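Following: one structure in structure tokens, then a few remarks.
Moving on, here comes chain A:
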Amino acid sequence: MDVKEGHVFLEIRNMKVGYGAVEVLKGISLQVEKGKVVCLLGANGAGKSTALRALSGLVPLTSGEVLFDGQRIDGLQPHHIVRKGVIHVPEERRLFPEMGVQENLEMGAYLVKGHGKVKESLEEVLTIFPRLKQKLKQQAGTLSGGEQQMAAIGRALMSRPRLLVMDEPTLGLSPLLCETVMESIVQIKQRGTSLLLSEQNSELALDVSDEGYIMRLGEIVLHGTSQQLATDDGVRKAYLGM
Partner candidate 1 sequence: MFDIFIFWITLSLNYVLLATGLTLTVSVMRVVNLAHGNFYMAGAYAFLVFSERAGLPYGLALLLSVLLVGALGMLVEAKLYRRLGGRIEPSIICMSGMLLVLEGLAVLLFGPDIRGLPAMLKGTTTIGGTVVSMERLSVAALALVVIAGLFCFLKYSRLGRSIRATAQDREAASLMGVNVNLISSLSMGIGTAMAVIAGIQITAVYHLSPYVGISALCTSILIITMGGMGSIVGAFIAAFIIGLSDSFGASFIGRYHHLLSFGTVMIILLFKPTGLLGTTVEAKGKG
Partner candidate 2 sequence: MHIARINSAGKVLLAIVLLGLLAFALGFLPNRWQQICIMWAIWSTVGMSWLVILRVGEFSVGQAGFLCIGGYSAAVLMLKFNCPFWLALIVSAATCAFVALVVGVIILRLKGLYFLVISLVFAEIVRLTIAASDYLGASEGLFGIPIPNNLWFIKFSTKQGWLYLFIFILALAGFTFRRMEKSRIGRIYSYIGASPDLAQSFGIYYMKYRVQAFVISAFFTGLVGAAMGVYLGAVGPEGYTFYYSLIAQIVAILGGVGSIVLGPLLGSALYTVFDEYLVYVPGARSLIMGGLLLTVIFFLPEGLVSVRRKFLNKFPRGFPRKFI
């Protein structure tokens, strides 16, 4: 299945990652074009989180390259990668539990200079997630799962990312909340942010994305536009369990 070439924003080339002696990613390659939403699908344990964590510098690569906007970013420390505009919303949210929601959001703008800009971003996040407005003073550790996910996405948006990387944002959420999260992804895309999204819930993810990659056991087994992947019966049966 062919995908048309656009301006490649993020490119992963033959990335291999292992924990100790176990090789978890056996050389995966993928591309995200500017302004596109790309989803990375696969069952639990396929290696999605590992791929995203390696891309953000949280785990070292064994071999391979990661290019962002034409520059190598593999081997950099996480905070340098963040500085380039690649922001990662980690699996299981990972808010700062003993800080309030507002403080969490402000932590997201850690690298943003200027009080005015931070305030502007905050307003913007609150228009995407109006539910957070009443929760600004509440400790993040006491929020419900859905609210935590909104806060985590909001926190990442605070620094106005160029590429937003999300690891299973719908994990453990009710169907209704999943919809809310997906709607926010559409809004983020409309602002011009590129997105790389890992999901087990392929139906939802293919709905909002432009392209998809399917992972199995540390390898990318299929790549195509979301429409192709969602409509091809063979694919649906073999990989997506739909």
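Rule of thumb we're sticking to: a residue touches a chain if its C-beta (ideal position, glycine included) is under 8 Å from a C-beta of that chain, and two chains touch if they have at least 3 such contacts; residues count from 1.
A quick word on the picks: all candidates are chains of the complex that A comes from, given by their letters.
Keep in mind that what you see is a predicted model, and the values were worked out from it rather than measured.
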| item | value |
| --- | --- |
| Complex member in contact with chain A (any copy), out of 1 or 2 | 1 |
| Residues on chain A engaged by candidate 1 in the complex (per definition of touch) | 56, 58, 77-79, 82-83, 87-88, 90, 94-99, 103, 106-108, 110-111, 155, 159 |
